[in-house]
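Only one protein chain is missing; all other protein chains are in place.
Labels run A and B following the written order; every chain starts at residue 1.
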Amino acid sequence: MADGHEQMTIMGAGWRIMPRNWAARTGMTAFDRRERSAAWMLCAPTALLMLALLILPTLAVLALSFTDAELGVREFAFLGLDAYRDLFTDRAFLGAFRNTAVYVALVAPASVILGLILAMMIEAEVRGRAFFRSVYFLPVVSLTVAMASVWQYLMHPSFGPMNLVLKALGLPSVNWLGSSDNVLVALALIGIWQAVGFNLVLFLAGLTAINRDLYAAAEMDGVRSAWSRFWTVTWPMLGPTTLFVVTITMINAVKVFETVATLTQGGPSKASEVLLYTIYKEGFVYLHIGVASAMAIVFVGVLLVLLLIQTKVLEKQVHYS
Amino acid sequence: MTLQTLSFSRVLRLGLLALGAAIIVFPYVFMLSASLKPPEDVFSASLSLWPQHLAAYENFTKALTRIPMLRILFNGALVCVVIVVFQIVFALPAAYALAKLNFPGRGLLFGLVMLGLLVPIHAISIPLYAAAQISSLLNTLAVLIIPFILSVFAMFLFRQFIKAMPDELIHAARMDGLSETAIVWRIILPNAWPAASAFAIFSVVAHWNDLYWPLITISKTQLATPPLGLLFFRSAEVGDDYGALMAATLIVTLPLILFFLFAQRLFIEGVTMTGLKG
Partner (left out) sequence: MTPALVLRNLVKFFGAQSILQDISLEAAQGELIALVGPSGCGKSTLLRIIAGLERADKGSVVLDDVDVTDLRAADRDMAMVFQSYALYPHLTARQNIALPLAMRRLNSFERMPLIGGLTPATREKRAAIMRDVERTANALRITELLDRKPAQMSGGQRQRVALGRAVVRRPKAFLMDEPLSNLDAALRVHTRAEIVALHREAGVVTIYVTHDQEEALGMADRVAVMMGGRILQIASPEAIYHNPDHIDVASFIGSPKINLLPGHVSDGTVIHAGRPLKAGLGGSDRKVTIGIRPEHLHLTTDVTQHSISVGLNRLEFLGSEVIAHLTDPSDGSGLIARLQPGEGHTFRDHTTLQASASTQHVLVFESDGGRARADDNHGRGMAHHAA
């Protein structure tokens, strides 16, 4: 039609005035430039902080880890990878590694499973839900150092209520914090006590987010028992939540410090020396900042490995809908 | 659905929950009970909760005077509040840029945020301590605050939250003539309130509880935060005066618990939100 042909010609002429690749040649429009400078301005303070508080310190720790530097001493030697080799043959460090592993193995599974079971029980309750949730959450908002002191009283071998209860039940009393065989278990009990409430709240959120229709569909499909319901609907749907809870719990367990520093200071006989406490002692009590830095790098390495394992292995099995 | 009746399974469930609750609460009960007891009662190894002789006055006085308890509580509160404010002030603009703006270096910055999530303060405490020592900042309140001003967790959380906000909100603001900075404080902050309060709670609890950093940077009792103050109290106390120690722990634990009881929903929603985005 005549109209259309005219339009095409005008458009064609227009294109000849402006080169087609104008935008591509300048790289960006004025709008993009404005956005870019605004973004940089917004990020500048944080970027500077990151440099000063994160990047430089991390590089410094990395550098220090290869030396045998000591705080207050001028000279230090560059040891290179020997620093790490020495670390991994140091019995004390390996002991700390083992203790932390045992602690995590005691705290993580127990607090996750207990958190899940309690969350399922609370979720089935309609009336008392908020009450129980708050009660179980109390330890999370209580000062760790303070509650550790309370547990020290509770666990006192002679007049601590825990042993008094055991005696009343006719069971032998336990030397909780004073025996190198029991101390990790005692600390783990405190750790579980403090972590359950947090996991519970997370699981509760995950449970209430499950589409109710799935349970109705399962019922119609003939899924009768609570056990089948759990494996058919609840467990698969909780996948992302479970992944998160396990990750957080393990990472927090690896970072255990307050209870050890308050109650046992690594004892008795180094039975409760955990990674962070050892780093603290080496670096700030013995002032061996070179060694402590190497330990810190290993510590970060452990956290990284934990995170990677869980992201890779578990994410395959987690079903995001 | 249908109203709940008292079936056997429900009674069992309630019973187990109550038992669990009792175990959870058991330390608090004994903490309170021991704080009222004189040493003889504590050592008497009886399970009775009520003391033979009321020593509340003595215990609490010791708790408040052996160390400058009120000052220490104030330090803790001040440090936590200042930290949170600075954290949000620094993190929010950057989170907005990461979430909604396009600029070279965005990927790098986000990568650094993820890196920062991996590196806890403990790992980099040595150089930070050395820097503090060199700049004579040890034993000041500033040293308790400055290293924590940067919070990559805040940046991560806010970024996720802001990403979910509709773009139209920001386009409308731009058409109204707001600069990007104004957008952050006038538009984003009010709408990101749930994320901000969730993060604030998380940060306050974490820093109120922190022992590691105050332990290495503070040696003067006057400047201690509650965890450190409690450690000083323990070493100042001669012998096993558990009564006084329990009184001290009670005083130190009470503020956050009261805050929690008043703002329960805020806490629970905060934890839930960090869980959903994490």
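Methods note: contacts are C-beta pairs under 8 Å (C-beta built on N, C-alpha and C of every residue); 3 or more make two chains touch, one makes a residue touch a chain.
Quantities reported herein were computed from a predicted structural model and do not represent experimental measurements.
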Among A:Thr29, A:Ser158, A:Ser228 or A:Thr311, the residue in touch with the chain that has been omitted
A:Ser228
Candidate in contact with the missing chain, chosen from A:Met237, A:Ile251 or A:Leu276
A:Met237
Check the options A:Val73, A:Ile113, A:Ala217 or A:Val285 and report the residue that touches the missing chain.
A:Ala217
What is the set of chain A residues that contact the non-displayed chain in the whole complex?
211, 213-214, 216-217, 219-224, 228, 232-233, 236-237, 239, 319-321
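As a convention for this text, only the chains that are shown with their structure count from here on.
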For the pair chain A and chain B, the C-alpha centroid-to-centroid distance in angstrom is 16
Which of the residues in chain B come into contact with chain A in the complex?
4, 10, 13-14, 16-17, 20-21, 23-28, 30-31, 34, 42-47, 90-91, 93-94, 96-98, 101-106, 109, 112, 115-116, 118-120, 122-131, 146-147, 149-150, 152, 155, 179-181, 184, 205, 208-209, 211-212, 215-216, 226-227, 230-231, 234, 242, 245-246, 248-249, 252-253, 256-257, 259-261, 264, 267-268, 271-272, 275-276, 278
Report the residues of chain A in contact with chain B in the complex, numbered from low to high.
32, 35-36, 38-43, 45-47, 49-50, 53-58, 60-61, 64, 71, 118, 121-122, 124-128, 130, 132-147, 149-151, 153-154, 156, 158-159, 161, 164-165, 168, 193, 196-198, 201-202, 205-206, 241, 244-245, 248, 255, 257-258, 261-262, 276, 279-280, 283-284, 289, 292-293, 296-297, 299-300, 303-304, 307
